[in-house]
Structure formats: C-alpha cells, structure tokens
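What follows is a single structure, written as structure tokens, with notes after it.
The other protein chains are all here in position, but one chain of the complex has been omitted.
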Amino acid sequence: MKKFLYSVGLLYSVILSAAKDLVITLRSFAALRMTRTEKFVATLRSSALRMTTSTFLLCLPLWAFASSDKIVNVYLFSGEVPDSVVREFEAKTGIKVNYTAYDSNETMYAKLKAKKNPGYDVIQPSSYFIDKMRQEDMLQKIDKSKLKHFGELDPRLLDKAYDPKNDYSIPYLWGITGIFANSAYYPKGSITSWAQFWDKRFTNQLLLANDPREFFSITLLTLGYSINDTNPKHIKEAYEKMQQLLPNIKIFNSAAATSIIIDEDAYVGMAWNGDVYKANKENPNVQFIFPEDGFIIWVDNLAIPKNAPHLENAYAFLNFVMQAKNTAQATINYGYASANLKAKEFLPKSIKNNPIIYPSEKVLAQGEFQKDIGQDALKLYEKYWELLKISA
Amino acid sequence: MITIWLTLFGLLPFVLITVASFLSHDSRHLITLPFTFNNYLEILNPIYFKIFEKSFYLAGACTLLCLLLGYPFAYILARTREPYKSLLMLLTIVPFWTSSLIRSYAIMALIKAKGILNGILMALGIIDHPLQLLFSNTAVLLALVYNLLPFMILPLFSSIERLDNRLIEAARDLGANKTTTFLKVIIPLSLPGILAGSILVFLPAMTLFYIPDLLGGSKSMLLGNLIQNQFLLTVNWPLGSATSILLTVMMLILLGIYWHFSKAKDRQSLL
Partner (left out) sequence: MKRLLAPTYVTFIYCFFYLPILILVFYSFNDAHYSLIWRGFTTAWYQLLITDQDLWLSAIHSVFLGFCAATFATSIGAVTASSLFRYRFYGRKILHTSIFVLLLSPDIVLGTALLIMYTLANLPLGFFALLLSHIAFCLPFVVLTLFSRMKSLDKNIFEAARDLGATDTTIFFKIIIPLLWPAILSSWLLSFTLSLDDVVISYFVSGPEFEILPLKIYSLAKLGVKPEINALCSVMFVVTLIIVMTSQFILRKKN
C-alpha cells in the first residue's frame, strides 16, 4: 500500500516537475531558479526513470506542438482576418497560425493583463485601447523598417493622438457605427436619429454594442456633445440619460450581431456598417442608416503585445495581412473599408462604390473619428458602463 | 498523499480566494495590499443586491418548475415494473451526460424568431408575428430548466424508489384516501430527495454563466455572470472573490439545512 502511495506521489511530482520544465523552457523564466524543492523533485525523478519516460511519452504530442518555433499566436476581433488569408499565409511561410477570436476589447485586455506572459504575438485593440495598453507598458514598439506596406496606408488614419507616429499600432480596417433597422417592422425613413431610441415604441427592442465608448456615443451625440467628450459633468449627464434608455434595451451584443440581425431576433439598434452589409445580403429588409445627429468612425489596429514569444513570425504575419490584396479580401468578406489605399485596386465596383462601406466625403463629414480621451475619462466611462450593465 | 492533494486543490484555492476577497487592486497589480472590508461593503450596494435578488428569483423559479415537472415523472418512473424501469432510467440519464452547452445551443435554435417553435405556432395560426423569445429571462429560464431537470429527477427517483410500500398500505388501511396518503406519507418520506434535488438545481442555476450569456438579454445578468465579469472583464479580482465567497456561504447554509433534515444513508442520493 505504502509503495503504491509512494509511486502515485512520485508520478504526481513528476508531472509537476514536467510542468515546471515546460515553464522554464517555454517562457525562459529568469526568476525561477533551482530551489530546494526542485532539487528534491529532480532526485525523485532520477530514481524513477521509467515513470518519467512514460509521463513524457504521454506528453509527447504536447511537447512537439508547444516547442515548435514555427507558430504565431494571433488574438483578434472575431471575423476580421479571412480564413483564406490565414491558410495562404500558413502555406507560404510554413508558420502555423493559432487563431483565437475575442468579442470585446475588455475580454482581450483582461486575458493579457492576467498573466505576464500570455503567449500572444499579434492583437487587435481599438484605438482607445491602444493608448491605455501603451501607457501600461503592455505593447511592443513596432520596428516600421520591417513593415513593407506601411507607406501604402491611408494618411487620414495615421499619426493620431492615441499613438503618435504609430510606434505601437498599425491601422488595418476602419468602419462606421450607425443605426440598423428592419424595414418590415420600421419602414424606411421612420428612423433617422439616435434621439429616437428613447421612444416608447422601442421598449425592450434595441440591440446595442457591447463596448463602453460606442455605447456612450449614442447619448453624447443626442445631447449634442462630442463622442470624445472628457468633461466629467457631461459624462455624468450622459449616464443619467442612459438610465432612461435601459427599458428599451434588449441586448448588448457586438460579436453575434450579424446573425441576430439576419434572423430578426432584433429589429432595430446600433450596428457596424460591415455587419449590416453582410446581413443585407442574406436579408434584404435590413437597412443601414447614417444618423442625423452624427455617427462614429473607428479604426481597428494591429499591435504586438510585450513579451510576444514569436516576434519575427508576428512581423511576417503583419506584413502578409497588410498587403493590399489581402486587406481587400477582408473588405470583400466583412464589409469594412481597408486602411491600405491600394486595396481599392483589388475591389469589385459593387464594393468600391458601396455607400455603406465607402461613404462619400460629404457623408463622412457628419461623422466623428473615435479618439483617445485619456485614462481618467476612460475609467469614468467604464465605471458608468459597468453600473448600467449591472442595473439593466 | 491525498491530504496533500486536497489541501493543494481543495483547501488552498479557497483560502486564497478568501484572502483575496479582503484585499484591494490597482491598474498594475491584480491583487495588492492593504487589507480592507470594502469589497463586502460594495456588494451590499443596492445595484449588486438587485443581481442577487434576480438570481434568487430566477433560480427559485427554475427549482420550482423542475420540482413540479420532475416529481410526477420520478414518481411514475419509480413505480414502473422492471425491465422497463431500467430502460426509462437510461433514457433519463443520457441527456444528463450530454454537454449542457450543446443542449443550451439546441434551445437557442428552437426559440429563435425564425426558429421551429415560432414556425409551428405561426403555421397553426396561433400567432401572426414571431414571438421574440430569445434574449429574454424566459429563454434563460427555459434553458435552465431543460439543463437541470435531470439533476432533480435522479435524487427524487432514488428516494421515492426506497419508500417502504408497507407504509403506504398501512395508511390506506387506516382509512386515508389517495390525496391524504400522498400529502401526509409520500411527500414527507421523499423530503430528502426533494431537498437534494433542489440544492442540485438551485446552485448551478445561479452560476451557469454561459446560459444567460448565450440566451439572455441585457436584463439577464445573474450571479455567475457577475463573477465572470469581475474576473475577466473589469479585472477586479478582490470584488469577484468576495462575490464568490458569498456564494459559497450561501451553499454552506443550504447544505446545512439539508444535513439537518436528512439521514446519512439518504445523502447518497446527492450523487
């Protein structure tokens, strides 16, 4: 009995030591030095060579997979880099892409914040998150000499306040947040502005973005403020007005918006232009509306987190997805405009001239770029947003 | 050996989470000094209290529905003759072992605006506009009942099955009619099963965060979602820990009640 207990204990310690080996080899932890316990574990291990081998054999597939250099771990917004582009990248470079999708900036931020070495190589924060993460030393400075297509980017999207000179982020796609409505329930022209969202007829119907900045933009625009307002008084006013909107809100969802809109599980709400473009192809009743009181123009950026384990592969991935042909593929698939000016050469006329994806300068002038607002204001937004979500 | 294991993976995490619930956090550290009671004071804030109330209400409704649906079912099953009994039991166990995620997803497909339920109702002419069921508390309740019903049926079944038939016959002989027998003999004797089933339904109903996440709307935030939010979205681990601790305390109270009303041999049915 005791022998058996001992051997089970041994097996367990072997696993623990294997776990520690993995930690050391994979992440090259400088801080983890040989401690007394580890020495003890090492002696145990040598006395049970067969045990160890069997455990390692068990873990072999994992080892082979984890210790390979030919991988890049990308963590992006759901549905922004087409599968076909990822497959092509893998075929051309032989680098395996581990693609994980997230549904909000907050999820991504929390996952990265939770560990010193989260293991991701490429991430895609929205502009205001770039600033936050840059200041918290979570992003790697980008060596632009390694980027072949930087010169092709739309100058309107570069050198913004959230990241001067684009030292930490590269614009990838840009889009618009406006109103969607199903014309079977709300005929064309019956909804023209955000201010109407407070109407009684929308009780428990609105689909709203799962994102504090976008969510607050509705009220700020209705109140006549900028979507980048930093005045605490104005933000508090917006929060109070938002409380009155709560009974009308059916769901906060950004990630699954396309299928919700198509399947008519919500008839009206706020949506990204790309989602409405996709939905409209399946359900022609779905319409995109540029609200009279203004709308949001946002930029999605690619960035490299600090301590990215496969830096060279991250650059290779960035170079590949930034190519005009490949960003054009993203535009065709998802309905968001490419940040690469040359991408238009690869787009069919129906998309290049689509007023939802590439609106005219005149329409765009009514919109407002989402800008960095500083940490204090952002924290205030987030605090109020959390309160609103909880008290909904 | 086992003591080490239990300390490491049973006790230690709970000690850590208890300690964490008394600490604070800042933007650079997940958990940091100083010691504080603020997290517990914050939970008492009416906003959080509302979530507790909503969770209690939904979980309670779910438990009651499961009990009402499950009791007759377990009763009929327990009174069925063998070979059929084993077969029926097996049919009840199968959904118990299929992934609850998949079952929730199935419910989602069922009640979508363009799903099969609305299709049938509209074809029958009962409604002319699709019911907006998905993303509401009703959807969450339905999915919870669907997922947790087997957890109610199994303990009920085993406690009804163990009922001594002679007691029922004795009641009859003493002149009790069917209703009285049921209310005064069968129900009190199967009380341990009822309690066990209720615990097994009530607790998960509050914490299965992926069900409100997939099927609920903006007004369906339950305790599980709150904890998930505090850990992974707002990254306020101390507050999340405090919420978890409150949940554990609640569980211990329920367990205490159950312990009080049951005998050692009944507790097997919790398995």
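Every chain is named by a letter (A and B) in the order it is written, and numbering of its residues begins at 1.
Note that a contact is a pair of C-beta atoms (placed from the backbone, for glycine too) under 8 Å apart; a residue touches a chain by one contact, two chains touch by 3 or more.
Everything numeric in this text was worked out from a predicted model, so none of it was measured.
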Missing-chain contact, candidates B:A20, B:L133 or B:I194, resolves to B:A20
Checked against the full complex, the residue among A:I95, A:I179, A:I218 or A:I260 that touches the missing chain is A:I260
The missing chain sits against subunit A at residues 1-5, 8, 11-12, 15, 18-19, 22-23, 26-27, 29, 31-32, 58, 61-62, 65-66, 73, 75, 78-79, 98-101, 103, 114-120, 255-256, 258-260, 262-263, 282-283
Against the hidden chain, subunit B presents residues 1-3, 5-6, 9-14, 16-17, 20, 30-31, 69, 72-73, 76-77, 86, 88, 90-95, 97-110, 112, 114-116, 146, 149-150, 199, 203-204, 206-210, 213-214, 224, 227-228, 231-232, 237, 240-241, 244, 247-248, 251-252, 255, 267-268, 270-271
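Keep in mind that, in the parts below, only the chains that are shown with their structure count from here on.
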Note: subunit B sits from subunit A at a C-alpha centroid distance in Å of 33
Counting only contacts in the complex, subunit B reaches subunit A at residues 1, 4-5, 27-28, 30, 47-48, 50-51, 112-114, 130, 132, 134-136, 216-219, 221, 226, 229, 231-235
Residue set of subunit A touching subunit B in the complex reads 5, 8-9, 12, 104, 106-107, 109-111, 113-114, 136, 204-205, 208, 246, 249-252, 260, 263-266, 382, 386-387, 389-392
